[in-house]
Every structure is written in C-alpha cells, then in structure tokens.
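Contents: one structure, followed by commentary.
What you see is the complex with one protein chain gone and the rest in place.
Think of it as A, B and C in the order they're written, each chain with its own count starting at 1.
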Amino acid sequence: MISVQAEDFDPGEELERLRSGLAGRAGAVVSFTGLVRDLNQGDAIGRLTLEHYPGMTEKALAGIEAEAMQRWELIDSVIIHRVGPLSPNDRIVFVAAASAHRKAAFRACEFMIDTLKTRAPFWKKEATADGARWLSPADNTLPGQAG
Amino acid sequence: MISVQAEDFDPGEELERLRSGLAGRAGAVVSFTGLVRDLNQGDAIGRLTLEHYPGMTEKALAGIEAEAMQRWELIDSVIIHRVGPLSPNDRIVFVAAASAHRKAAFRACEFMIDTLKTRAPFWKKEATADGARWLSPADNTLPGQAG
Amino acid sequence: MVQLRYFASLRETLGVSDEAVALPEAVVTVAGLQRWLQERGAPWRDALADDHLLVAVNQEVSDRQAAVNDGDEIAWFPPVTGG
Partner (left out) sequence: MVQLRYFASLRETLGVSDEAVALPEAVVTVAGLQRWLQERGAPWRDALADDHLLVAVNQEVSDRQAAVNDGDEIAWFPPVTGG
C-alpha cells in the first residue's frame, strides 16, 4: 500500500492493519517513521514544506514497494509520505515491511526508505531566520530532516 | 524503557510515546514487532506459552537496551516482551530505537532483537497435534515463531 | 506539443511550473530540448546548465540521450530530498 497525503497518519493503525491481514503468515514487521527534526530549538522557525510531483511520486513509490516485495518475498508492506507544510517533530514518512523472517523485514524496510530518499520526487523547503531555502541532498541527512 | 508483561501492548501507543518525548531531537524511529506465526493453518492448535526467568529477564533486557543506547547514541528506545500463553498472530515482542540518523536507528533496533533472541531468558513451548514441546533455538527461526 | 514541468527551486528560478510547447522538428532528445530551452536566455540558460538537474520523461527519470516525442510529459527538477 502506498499513499501520498497532506494529512497526518497513525503508525499504530498502519501496523495493526498490516498485522490483521497477516493471519499468522508473518513473524516480523519492521517499520521506519521519519520525523521533522528541529534545527532551531526554542525558535518558532523550523517549518518545512514538502513539494512533490503528483503522478510520478505515486509511480515511484509503487515501483519501490514492488521491488521490495519481490526481492525479499514480503507478505505485505506500506509506504506513506506526507506533502505540504510540516512542523518540527511531525511525522513525514512511514515505511513498513512484513515478512516470515526478521532479516528480510529489516533489509526490505531499509531498502524502501533508502531508495525513496534518492528516487522519489519530493523536495523540502525550510523556513529559516534568513528566509526560506530549498534543501540539498547533503542537507537532507543533517538536522532539520528525517533520519 | 523495558517491560516484561503478560498483557498485550499497543505498538502505536509506544511509537507515539517515543515521538512525544523526542521534541524534534530525532529524525528516525525504527521498530520491530514480532508475531506468533501459524504453523498449523486452519487448525486450532498452535498456541505458544512463553516462560521466562523473572528478575534475570528484566536485567538482560535492560542490559541490551543500555548497550544499544550507548553504542548508537540513541535518543530513546523500548523493549517489550510478553510472557504466558499466546495464539497465532499475537504480538510477542516490540523493540524500537529513536535516533537522529536512520542508519543508527536500524542498526540499534536490529541489534536489540538479535541479542534478545540469544541472551534473554525466555523459552517457548508449543502446543502441537502430538502434544506440547519446547522449541530449540533452531526451531525459533522457523514457522511458528516470531521473525 | 509536449508538456513541460518544473519543480522546487528550478520552478521558482524560472517562474513557471508548467507549459505546453510545440517542439521544433530538430529537437528529438532531452539534450536537444535542453539546448532549445536555454536559447530563451536568462534565467533559462544558467538554470538548465546545472548538471545535477534531473529529467523525467513521462514520469520516469531519463538521461539526456532519451528521445522526446510529441505528447510526452517532460519534467525538470533538482535532486530529490524526501524521506
């Protein structure tokens, strides 16, 4: 299941939905939740805006999920990514993989978030004291960004 | 936070409790949920009973968590393990790691569940058509067991 | 006609998010399209000269040698920063 959405999501609900569908076929569910980090602690600044490429985004996420499902023989998986304005500590992204074996679930979950970060057409713009700026991929692993 | 308990837990609540405490300091939360797999699909059999060593179990889990917290500079973490009778698809174990960086969160979460499986004093007894039997570590990665 | 789209910082620099254009017959690849758009002058010339820019043809990331055909959707954007 993939979703690109402005509204927040509930990781617990996603994990429970995954589990209910497994019917005892999976032993391991691994999830990644990405949160907005707060560069400017105590400061009102630090909002992010997520732009994306509607249509291509969904295609890219579906492709990443399909590759993981096939490569690690997953039983189920989820990718959710938010767009629009976000504040520090907000959830940005959720990725989960359900498998019979925990190693497969870890590898698949990590593959999905790693690949999303390099292939899915999202862009982060950050409000700072000096005005707004677009992040570069190098910034994107630094404070202010998810994971 | 570690907990050894008979009652079920709510992964969503744990993830939300983790997130609330982060206050923008972490970008990445990785979780592992272990479920009881169903060896005997369609059969009423397949219950597990988890025995443990009260006192030592808590010490072992606290030691594993402390090692992960220190080694990967985690911001927060959780280990919950259930004991007593469990049915197929029930949650057995939940492990989560919150970090500024996703690689650290993945490595720490995987370390905690891997180490728990070899060091924490839990034992699984399975009800089968031929009666109850104690699982061996080799069985413990096969169907019937979590991940 | 092809549909052109621009995202993120590139969209802001160019001041346009999308446009439908009729390609000259000589433009048959992404590289050709790039040169043709750069002939519009500033800010196009410099903005599209950035080697890090990505191009997607019909929503698939493509290289500069990829063909462009009538009816295609061709998007230009900086490296992605999601997740």
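Here is the rule we use: contacts are C-beta pairs under 8 Å (C-beta built on N, C-alpha and C of every residue); 3 or more make two chains touch, one makes a residue touch a chain.
In this text the structure is predicted, and so the values were computed from the model without any measurement.
The absent chain, not drawn in this view, touches the displayed chains B throughout the complex.
Even with one chain removed from view, chain B keeps its contact list with that chain: residues 34, 50-53, 55-56, 59, 81, 92-93, 113, 116-125, 134-137, 139-140, 145-147.
The rule is short, and it goes like this: only the chains that are shown with their structure count from here on.
Shared contact partners of chain A and chain C do not exist in this assembly. Averaged C-alpha coordinates put the centre of chain A at 27 Å from the centre of chain C.
Work out the mean CA point of chain B and of chain C, and you get 49 Å between them. In chain B, no residue reaches two or more other chains under the touch definition.
Among the residues of chain C, none is found touching two or more other chains.
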